[in-house]
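With one protein chain held back, the other chains of the complex are shown just where they sit.
Note that the chains take the letters A and B in the order they are written out, and that residue 1 is the start of every chain.
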Amino acid sequence: MAEKKQLSKRLRRKRLGRRLSNVYAILVYAFIYIPIAIMILFSFNSQKHNYYFEHFTTEWYVKLFTQSDLWGYLVNSLIVAIVATAISIVIGVLGAMGLKRFEFKLKQVINNSLYIPIVIPEVVLGISLLMLFEIAHFPLGLGAMILAHATFCIPFVVIIMRGRMAGMDMSIEEASQDLGANRITTFFRITLPLLVPGIMSSAFMSFTLSIDDVIISNFVSGPYSTTLPIKILSMVKVGLKPDVNAMTTVMVAVLVLGLLLNSVVQALWKKRASTNIKTYF
Amino acid sequence: MKRVKKLIAVALIGVMALAFTACGGGSSESGEVNVYMWSDYISSDVISAFEEETGIKVNMSYMSTSEEAAAKITSGGGSEYDIIMPCDADMTSLIQGGYLEEMNLDNIPNWENLGDAYKNREFDPDNKYAMPYLMNYVYVVYNKETCPIEITKYEDLLDPQLKGQIASVTGQRNLFPIALVALGYDPNSTNEDEIKDAYEWLQKLMPNIAGLDSDSAETMMINGAASVGFFFDGQAARAFEEMGTDKLAVAELTDPIQLGVDEMVIPKDAKNKENAEKFLNYILDADNGAANLQGMMEEFGSYYTCPNSAAVEKMPAEYKEAPAIAIPQKMKDNYFLQLDIGDAAKVYDSYWTKLMSEEQ
Partner (left out) sequence: MSDGKVTLAAGGRRAGIRGKMPIFATAGPVSFWMMIFVLLPLIYVFVISFMTRTQYGGIEYSLTLDNYKEMFDPLYLKVIWKSLKLAFFTTVICLVVGYPLAYWIASKPSKLAAKLLMLVMIPYWTSSLVRLFSINLLVMPNGLLNAFLMKLHIISEPLDILYSDGVVMLGLLVAMLPFSVLPLYSSIEKMDKSLIEASKDLGANSVTTFRKVTIPQTMPGIVGCTLLVFIPSLGMYYVPEMLGGGKVMLVGTLIKNQFLVTKNWPFGASLAILLILITLAMMWLYTRIGKLDDLEVC
């Protein structure tokens, strides 16, 4: 009898713990989303410059979809962010593996150099990359921006991947190779799937760093490569208009809806799959 | 496996895209001009009209601060553009450093339209490096309802009744000059003792400052967090729009006020120099200049002071009498410019650092 009571106490504590952690998570999310909520609210502001909330209007959305050039800048930002992230992931994941397992002459130097893009103030990195491109006669523009963004994203990828790979049991790789798979097959079928959560974290991190980068982008941008953050920063000088809010609201809405849609679709697939299996048997 | 294949595919596409964009951006065709200036600082009607009239395509890029634009030029990034807009304070170092192209004034006859005070200036005696575009005064505004004192000179800003009431622009070259003026010195002083005195003056000002923000100091006034504002006329114009002349007024200062000019320059090795000169000539034309000011009023609701006297002549009363611009003529005549201070910049910087790192 006493054992049963203890068990349910444990269960109760577990349930309470779970509820508390759910509440905590919701609080943190709410905290992160408060600025977003305000931003969305002010996208409906009739005032031209968003000093305080005047009254409700959807005119900015109309403007956004009819005569705005903001979309072009968004596309630029996306191109740079996606490509830079792709490059950073490939180089960063491979790099983390190499730096972890192998010893070579310049290892310590490379290891330490990873911290430099993280700590160095963006102005310094921006100016020095600009000079590098100038000396190499590399044209400024989206290409230069992608290279610059990858430069500060790669260290983040490496650090996150190292955390993921730390203490990873390599015997499973050895086992795979003992069973006849070559190095490349082992990498793709054994190692990589184990690294996926780390890759996901790194990809999100890189994308985030790139899509909102202002200072470095400003320095290495060219005549055709204005990104959204650059445009927004320059608008700040003359008063930020609510159409920027409208655009970011649309972005957030699209992304959140996308996530929800994905969940719904997956739930439906699951149902389908289970019914299929049933008919199979 | 599928996911990995997808990743590789994305990466490959990415590298291809990179190759395309890197190639695409570098070519220079005739028939275009690359302009690097402030956002919302030119009427889009004027740009379209220019494109129609000349067949030259205008590519706009946007700067964030004049210092970053200057740094970009001095780091070698200037040659990507044909027209850049630094401010007059940067001009000496840009000219001395050889970063600018000389303009062929025969191609820009309309430059005569500029007011005399803005032609052949000290840093550019032959007027071949820079054409002034628009300019801005930095002055004091106050909330008629909530400001407790009358302000006629910078010294009044130190009044203890204004504690935490002043919304101001920031920056060494904006705040030190008014301190120097208040103490009777040259606003572009290079004398270390005078700068030190100015630093002490600013120390007394700090408790009265509600916030320092060069971009949107007017927000504090509009939202009631400050009753006095020290900022650019462009910001004042926005404040007037929200608060109206019932609540807001320009303080009639007897001290000189700062005037800053946004200059149009052609960087060295610009690829479309001729088109740039055509663009400059077009903007400096009196009718086009007026259309530009009118267009900005309508499109952005902004009022800026213009050094192109011929263009200003043609503007309607609505512009000339706009509260942010229509400050008393004696204030307009009583101005000082930001001149290059050479090595004294280091002195300013160390006192500024001291000022900002003190606990407030």
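Throughout what follows, contacts are C-beta pairs under 8 Å (C-beta built on N, C-alpha and C of every residue); 3 or more make two chains touch, one makes a residue touch a chain.
All figures in this text were calculated on a predicted structure; none of them were measured in a lab.
Participant: Of the residues listed, A:114, A:145 or A:238, which one is in contact with the missing chain?
Facilitator: Residue touching the chain left out of view: A:114.
Participant: Taking the full complex into account, find the residue in B:93, B:127, B:191 or B:309 that is in contact with the omitted chain.
Facilitator: Here the residue in touch with the unshown chain is B:93.
Participant: Of B:212, B:249 or B:326, which sits in contact with the chain we cannot see?
Facilitator: For the chain that is not drawn, the touching residue is B:212.
Participant: Tell me which of A:50, A:68, A:176 or A:226 is the one touching the absent chain.
Facilitator: Of the candidates A:50, A:68, A:176 or A:226, A:50 is in touch with the missing chain.
Participant: For chain B, enumerate the residues touching the unshown chain of the complex.
Facilitator: 65, 67-68, 70-71, 74, 92-93, 96-97, 170-173, 206, 209-213, 216, 219-220, 223-225, 340, 342-343, 345-346, 348-350, 352-354, 356-357, 360
Participant: List the residues of chain A that touch the chain left out of this view.
Facilitator: Those residues of chain A that touch the unshown chain are 21-22, 24-25, 28-29, 31-36, 38-39, 41-42, 50-53, 90-92, 94-95, 97-104, 106-107, 109-125, 127-129, 131-132, 147-148, 150-151, 154, 156, 158-171, 174, 183, 196-198, 200-202, 204-205, 207-208, 211-212, 214, 228-229, 232-233, 236, 240, 244-245, 248, 251-252, 255-256, 259, 262-263, 266.
The working rule: only the chains that are shown with their structure count from here on.
Participant: Touching chain A in the complex: which residues of chain B?
Facilitator: Per the touch definition, chain B meets chain A at residues 1, 3-4, 7, 10-11, 14-15, 17-19, 21-22, 24-26, 34, 36, 38-41, 59-65, 68, 71-72, 75-77, 80-81, 215-216, 218-219, 222-223, 234, 238, 241-242, 300-302.
Participant: Chain B touches which residues of chain A in the complex?
Facilitator: 47-49, 51-52, 79, 82-83, 86-87, 89-90, 123, 127, 130-131, 134-135, 138-144, 146, 188-189, 192, 196, 214-215, 218-226, 230-231, 233-240
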